[in-house]
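Got a structure here, written out as structure tokens. Questions coming.
With one protein chain held back, the other chains of the complex are shown just where they sit.
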Amino acid sequence: MNDNRLEPTLHELSRPGRVAVTMPAPSRRANIPPELLRDELRLPEISQLDVVRHYTRLSQLNYSIDTQMYPLGSCTMKLNPKVNDAITAMPGFADAHPMQTADQSQGSLAVMHGLQRILAEITGMDDASLAPLAGAQGELAGVLVIKAYLESIGEKRTTIVVPDSAHGTNPATAAMAGFNVVAVQPQPDGDMDLEHLREALEEHGPTVAALMITQPSTLGLFDRNIVQVAKVVHGHGALMYGDGANLNAITGQVKPGDLGFDVMHINLHKTFSQPHGGGGPGAGPIVVKEHLVPFLPSPHVVLDAGGSTLEAGSNRGSSNLHPPASSFALVDPPFSIGRLGAFHGNFAVLLRAYAYISSLGGEGLRAMSEAAVLNANYIRARLRDAYYLAHEERTCMHEALFSAKKQKAQAGVKALDIAKRLIDYGYHPPTMYFPLVVDEALLIEPTESESKETVDAFCDAMLAIAREVETDPELVRTAPHTAPLGRLDEATAARKPKLRW
Amino acid sequence: MPTPDDRRYSKEHEWLKADGDEGSIGITEYAQEQLGDIVYVDLPEAGSSVAQFEKMGEIESVKAVSELFSPAGGEVTASNAALVEKPELVNTDPYGEGWLIRIKTGDTAEADKLMSAADYDAFVQGLG
Partner (left out) sequence: MTIDVARIPDAPNRRLGDTPIVQHPYIPLTDDDRKAMLATVGVRATADLFADIPAEHFRPEIDLPDALTELELLDHTRTLAARNRTAADNACFLGAGAYRHFRPSLIDPLVMRGEFLTSYTPYQPEVAQGTLQTIFEFQSLVCELTGMDVANAGMYDGASALAEACLMACAVTGRKRIAISDRVHPNSIATVRAYAHGRDIPVEVQPHGEFSLSDEYACLAVQQPDFLGRMAVAASEWGDAAHHAGALFVVAADPVSLGLFRAPAQYGADIVVGEGQSLGVPLSFGGPYVGLFACREKYTRQMPGRIVGETTDTNGRRGYVLTLQTREQHIRRERATSNICTSQQLIALSTAMYLATLGPTGLRRVGELCFDKAHELAARIEHLPGFSVEDDEPWFHEFVVRTPKPPVEINAALLERGIIGGLDVSDIRNRMLLCVTEMNTADELDRMVEALAEVSR
């Protein structure tokens, strides 16, 4: 192997004639029209052991929750219980075909219906759709629901107001749904600036469709003006869209529906423990108040009172059947925004969330958010002397927002450097440079899954790095030193993209 | 690097260097410094026209994208083809080989709306 490779690619491992698995020979010669056949197929040819070693070795180059603390702010990297994987692997779920009829799929539909009701209950909403395949798609669904609702009452509104501390998906989503984006800024204390909001609403007046807001905010704070904000927004005939990215902080403590939100998406891969998988799959169910229910995406799971007509273009084949009383069915809501994907949502992800919530129950969910918030505040208290704290005067929710501005002024050490140095201590870096409104941001989210000892050890590492900045800043600026690779040349990667072998 | 005084500057950190009835346009040392490693530049094609202080393209670093606003209006006569292969020229030589486009300038009064090198330096100083 060349020195400069951590692991050869599949292509480099390939030798003509090798196989990792054999398939049975066809019983007769395929009589395929020759003009349709392909002449070459350059897939790798690798022995079974080499395939196994390749992926095992690659896995060992990753940091993961299963191997170390992953304090990524805004990402809620919590325990992923193995029992949930065992459940999704049950043949009764794993081998269920999405085009099977509802009467053959009652187990899966019971899970989905149960989860719809659970999510609505947790968030204080009236109903839920499990169709969105990811958080960002949930946002798109939510905004399209708003658009459809407003059109239904004869309103043409074209603007969505988004705080500039928001996740990038919010403005991107608003644009995908055909809306203009107007940004508003928070007050210095992190809460929504009611005056600025009123001005924005007055300026854009009757064109504002909704305010998209994350609660708790991306600053890790619960917005104390939220009830007022909702009143102002509703007063202008606009709707309240909640980004549920930070739901882990408030589950069981407050219901967003009670605060005035009309629609909200939930990241099941955050609060409800779907493993992140290195970047998906997740799921982004949306929950809505009653007036938005008719516009939910297709399909929607309902409890069929027995023999009633099933409108289900989505699962054609079941539409002519009359399932027995008290069974579940898939339907298209009457004014649905339509489909977001081929089938019924990321079922196995939904199943894991259902299992996770079932393991905790209502009291357990409350204990979950409590522990997550306590862990974050503990980190906040332990690190506040060493690092600049963005909102010193307030306790935080599930994540603590620091800035490396002290270290930058002191020794030219940036948030990035501190993050990379944490790798040497065996921790995944926290979220950096987000939210954009805080310079040199370091956003730390421990979740409820970490024990006090782990959180303490992490804080010790952060404090040690703060001392290193004073004594040996170069050590921090050139980190990491123990990772499989040093810092990578991202500029060349983007200037001369090499995107395949 | 001293700011060259053979050209005029905009508040959007672009420069205009007149050369007869043509002018070349680029970004300043301060701008390239702020952007970091430039990886891609999206420029108007020759033959198209640009207007003063209006969007004329985009410039990308690894983790940021910024809009380019033309410091003067006119018809584009050339865009810097070397930047396709070597966008880093904007970093290494923003006032020379890292130029972006050339235009046929029309309204000479436009240059009056731009700053001198000294004024631009003071402007940047004020940004902290």
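Going by the order they are written in, the chains are A and B; count residues from 1 in each one.
Heads up, the rule we're going with is that a contact is a pair of C-beta atoms (placed from the backbone, for glycine too) under 8 Å apart; a residue touches a chain by one contact, two chains touch by 3 or more.
This structure is a prediction, so every number in the text was calculated from the model and none was measured.
Asker: Where the complex has a chain not shown, which of A:235, A:334, A:361 or A:412 is the residue touching it?
Answerer: Of the candidates A:235, A:334, A:361 or A:412, A:361 is in touch with the missing chain.
Asker: Would you mind spotting which of A:163, A:186, A:244 or A:282 touches the chain that isn't drawn?
Answerer: A:282
Asker: Considering the entire assembly, which residues of subunit B contact the chain that has been omitted?
Answerer: Touch with the absent chain occurs at residues 39-40, 60-65.
One rule holds in what follows: only the chains that are shown with their structure count from here on.
Asker: For subunit B, which residues are in contact with subunit A within the complex?
Answerer: 37, 39-40, 60-63, 86-88
Asker: Once bound in the complex, which stretches of subunit A touch subunit B?
Answerer: 490-491, 494-495
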